[in-house]
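Excluded from the complex is one protein chain; the other protein chains are retained at their positions.
After this line comes subunit A, so read on.
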Amino acid sequence: MTINKEKKVAKAYVVFLISLFLLLTFPVYAIANRVFPLVAGLPFGLFWIVLMEGVAFLVLCVFYRYEYGKGDHR
């Protein structure tokens, strides 16, 4: 992997991290901070956390594929 590509990944990753932090803490979390509607039996605030973690997992998979997916196995 070139230095340039690594820098680009690092920058995008930091943006992803900060967004995730913001989505899970106040003030942004206020939009999810309620009990109803229950989703899959969970209060909305808890469902939101599960949802964000699911999304985070997918985003990480994309990062990983971008870095290692194309035959760059080190």
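One rule holds for everything that comes next: a residue touches a chain if its C-beta (ideal position, glycine included) is under 8 Å from a C-beta of that chain, and two chains touch if they have at least 3 such contacts; residues count from 1.
Note that in this section contacts and distances are computed from a predicted model.
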Checklist entry - The complex has one chain missing from view, so what does its UniProt entry call it, picking from "Aspartyl/glutamyl-tRNA(Asn/Gln) amidotransferase subunit C", "Solute:Na+ symporter, SSS family", "ABC transporter permease" or "Dehydrogenase"? => result "Solute:Na+ symporter, SSS family"
Checklist entry - If the missing chain were put back, which residues of subunit A would it touch? => result 10, 13-14, 17, 20-21, 24-27, 29-30, 33-36, 38, 40-43, 45-46, 49-50, 53-54, 56-57, 60-61, 63-64, 67-68, 73-74
